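Before anything else, here's the structure in question.
Excluded from the complex is one protein chain; the other protein chains are retained at their positions.
By letter and in written order, the chains are A, B and C; residue numbering begins at 1 in each of them.
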Amino acid sequence: MRVSEVQQEALTAEKAKWMYQKMVEIRRFEDQVHETFSTGTIPGFVHLYAGEEAVAVGVCSHLDDKDYITSTHRGHGHCIAKGCDLKGMMAEIYGKATGLCKGKGGSMHIADVSKGMLGANGIVGGGFPLATGAGLSAKLRKTGGVAVCFFGDGANNHGTFHEGINQAAIWNLPVIFVAENNGYGESTPFEYASSCKSIADRAAGYNIPGETVDGKDTMAVYEAAQRAVERARNGEGPSLIECVTYRNYGHFEGDAQTYKTSEEREQHLNELDAIIRFREYLLSNNHASEDDLHSIDENVREAVADAVEFAEKSPMPEADQLTTDVYVNYKPGGEE
Amino acid sequence: MRVSEVQQEALTAEKAKWMYQKMVEIRRFEDQVHETFSTGTIPGFVHLYAGEEAVAVGVCSHLDDKDYITSTHRGHGHCIAKGCDLKGMMAEIYGKATGLCKGKGGSMHIADVSKGMLGANGIVGGGFPLATGAGLSAKLRKTGGVAVCFFGDGANNHGTFHEGINQAAIWNLPVIFVAENNGYGESTPFEYASSCKSIADRAAGYNIPGETVDGKDTMAVYEAAQRAVERARNGEGPSLIECVTYRNYGHFEGDAQTYKTSEEREQHLNELDAIIRFREYLLSNNHASEDDLHSIDENVREAVADAVEFAEKSPMPEADQLTTDVYVNYKPGGEE
Amino acid sequence: MARQISFADAINEAIKETMRNDENVILLGEDVAGGADLDHLGDEDAWGGVMGVTKGLVQEFGRDRILDTPIAEAGYVGAAVSAAATGMRPIAELMFNDFIGSCLDEVMNQGAKLRYMFGGHAKIPLVIRTMHGAGFRAAAQHSQTLYGMFTAIPGVKVVVPSTPADAKGLLISAIEDDDMVVFFEDKTLYNVKGEVPEGHYTIPIGKADIKRAGDDLTIVAIGKQVNTALAAAEQLAQKGIEAEVVDPRSLSPLDENTILKSVQKTSRLVIVDEANPRCNAATDISALVADKGFDYLDAPIKMVTAPHSPVPFSPALEDLYLPTPEKILAVVSELIDDESVVTI
Partner (left out) sequence: MARQISFADAINEAIKETMRNDENVILLGEDVAGGADLDHLGDEDAWGGVMGVTKGLVQEFGRDRILDTPIAEAGYVGAAVSAAATGMRPIAELMFNDFIGSCLDEVMNQGAKLRYMFGGHAKIPLVIRTMHGAGFRAAAQHSQTLYGMFTAIPGVKVVVPSTPADAKGLLISAIEDDDMVVFFEDKTLYNVKGEVPEGHYTIPIGKADIKRAGDDLTIVAIGKQVNTALAAAEQLAQKGIEAEVVDPRSLSPLDENTILKSVQKTSRLVIVDEANPRCNAATDISALVADKGFDYLDAPIKMVTAPHSPVPFSPALEDLYLPTPEKILAVVSELIDDESVVTI
């Protein structure tokens, strides 16, 4: 065995454990928010990412802070995978002054630009143009960065899908479009709303590579993303990856989910579960021991509990925060 | 020769002469507007259709008044092919009270809903949703009608392309999307702005038939349109036809057209010209004699001259027209 | 007639009444039924709209007339425009008014202008139902109040009901109207109950309603702010100040006379509009009175609005964002020289 191979394997195990940790962080975080929401402590609309962890983590494991992502209304998973602070996130969801956005954004708008996380987004399809612009910016400023646009199967029918991808393609921008096809947009099935058989089929219309992967198979996502990110970094332009996945909870908290069948839920929450499967992969490939994973689980449990405590104990924003941060510079009554 | 074949042939000759007449009407009308515009008599932006006659006529020859079309800023050709009155059109372009829209619309908004012509449109991409809605309306009201959306290669990158076609496809609507790929959107080449190699390539992303035809070959357009209109009438849903064509004049009157090469212009205005080619087709297939065509040419010349005279002699709208036709019913200061 | 139903149910009834009367009325929007094409649901709806307002309609009218759409606002709102131009009477639901960003062209440049551009040879009997308003912890992109934007557009009528009974009667009028109407539903009103007549009835679009009579001061308030104004009026009454609360109910057309007459009587005007303060309905009404009612006025025209900032998520901030009875009392105290008016 050559040294380089050893090193590569060592690196992979470390990365693999990091990935496992992030996936468990997302799951634990979302399960926690779900529980807390039902007690009425959390205000507003909350869309949970649980079940789709393999997508955010499989993709973001190829990115660092100079790379950008755009996210969706279902953004917690992307935030965590991109390195956002759990305490700051939880406090934001509670509307606290210590939140990543000082409580002004909430669940649907968590952002951390310093980490390349350009915000969850309440507008379906809002991310396509933004990701393209971030890719353009990275290219013009020659940072070597790429931009990833996460979007849902519902968003795939919005006009911005078309405009964003076409633009990234003609300008050959370092952008990766990652479809999270979880089968539904709110209560509407993908098959009803989308005329394409798969979202990946649409890539051909932009002359870019498109592929469909099992979005609950972490390594399948990881490998597809690796190819796409490499292409982008090498100046070969955008790609589209469709990840077929499932959301464990409803569209938002409070959704009765009558559009789902109990069989599909059963199957997705158990045998197809991405974390269970990735756990098995790690163990059977000797990337980690049961003990390793157990201690990750425990640490995550603690980290999320800390985040909740932090959020609960944090103060609400002060009244003067209502009208700050609208502009960098603005004199309401004009100059002088 | 069986009787039915005789009848069919007779019908075809008649239709063929109608098509020739419409093509010549468009060409003569546009050449006339071009000349008059240069004298300063015609106000505003004018986008001429000359050169693209085969598309409007090849398609509209399958339609009647119960069928709808949506058009573009370059709409005169569609209007004529759909049966709009030349006098009313010319008067509209002059801004006269006798215009099809009482002078309120102008060149970019000529419409005649009674003929199924739902208006030229100043908004690029504006026609996709409108055509879909007209198709939905025809389907729900069970009129047997279809809707055709004419659009340019530039419009093919607008978000409404995506939304309109997807919607028509999932609802299986009787809509035909007809791309007029004349190589440029304003001064920007199709190849630069569009990531697809052909617009027809994009049909696959909506799971509908798409084909590319020589848009200056009248019969090629005619036949492709026939297939698509039949499909639509039979309840088999939408199709996309890309017609490769060329505009003889600039984007609008006043365009120096430096983006065109003289070779391409030369070729398109002569050997590739759709009217010259259709004329030859008619003669060689015995659909018409030189005399027939000559008298059509003469009649058209006269009809366009009459239209100009009508427009010139017509009065401008009265002042009270400024604020009528905004609503069916509106009391500015409220009820009572 | 003491039947009390919610604002949401009143809207549901209005749609039902008109759909029963006219088969050209259809409803389309995202998840207005929900669960389209799912075998296990059949004709059952999965959602009936994100807030359940259109629940049950698909069972009665079927999926041809209650159409779930893709998430493509330009697509289906534009389709509704031409469906209207070609003989249908569509009701398009724009789930949140904030999403007008995805389909303004279809409203402003197509729906609102076709009739004029066609020289009157078309009509657009289209209703766009849309949800607006803050107070729901829905943050900056789901809480705006944008009726001012639509009021500015010629060719659009704008209706903003404040009670269940008004909502039903005005929505029936809107659906039966031959022009395009944008119908605003405040999401925090849906559960509010009130007396609502059974069956078919209409309330004319363009007729304000005096929700409380008074001689000392006029408060014009829009949508759910009518309730804020009524609460303030209640407190003012305890100080012996009688406020007249005028609910315009529609902003375009605006019932100018009712407002001007009220100001003629009271000489003082406060306008309550929860939209951001610039170029909004409050400034519009103020400008009307500063022109045509100037001679009636004894004091400056005051406006109580949201500040010039997006809607914050944090409940602590959002509660400060909206107009309150206290904010109304504070400006009234500037108009009427009586310190005791301000209770807080």
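By definition in this document, a residue touches a chain if its C-beta (ideal position, glycine included) is under 8 Å from a C-beta of that chain, and two chains touch if they have at least 3 such contacts.
Given the structure is predicted, the values throughout are model-derived calculations rather than measurements.
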For the chain not depicted, the shown chains it touches: A, B, C
Which of B:His78, B:His109, B:Arg247 or B:His268 contacts the chain that the document leaves out: B:His109
Among A:Gly58, A:Gly77, A:Gly159 or A:Gly185, residue touching the chain not depicted: A:Gly159
Residue of B:Lys22, B:His62, B:Lys115 or B:His158 touching the missing chain in the full complex: B:His158
Given C:Thr54, C:Thr69, C:Ser82 or C:Ser102, the one touching the chain that is not displayed: C:Ser102
Per the touch definition above, residue among B:Thr261, B:Ser289 or B:Asn329 touching the missing chain: B:Thr261
Where the missing chain touches chain C, by residue: 98-102, 104-109, 112-113, 116-117, 139-141, 148-149, 151-155, 251-252, 254, 275-276, 278-284, 286-292, 294-295, 297, 299-303, 307-310, 312-313
For chain B, the residues touching the chain missing from this view: 43-45, 95-97, 99, 101, 103-109, 121-125, 154-155, 157-159, 185-189, 191-194, 258-259, 261, 316-317, 319, 321-323, 326, 332
Chain A residues that touch the omitted chain in the full complex: 68, 70, 99-105, 109, 111-114, 118-119, 121-123, 126, 128-134, 136-138, 140-141, 159-160, 162-164, 166-167, 170-171, 324-336
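What we mean here is this: only the chains that are shown with their structure count from here on.
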Centroid-based (C-alpha) most distant chain relative to chain C: B
Centre-to-centre distance between chain B and chain A (centres being mean Cα positions), rounded to whole Å: 45
Rounded Å distance, chain B centre to chain C centre (Cα mean): 40
Centre distance in Å when chain A and chain C are each reduced to the mean of their C-alpha atoms: 36
Shared-contact residues (touching 2 or more other chains) in chain A: 157-159, 192-194
For chain C, residues that touch 2 or more chains besides their own: 69-70, 72, 74-75
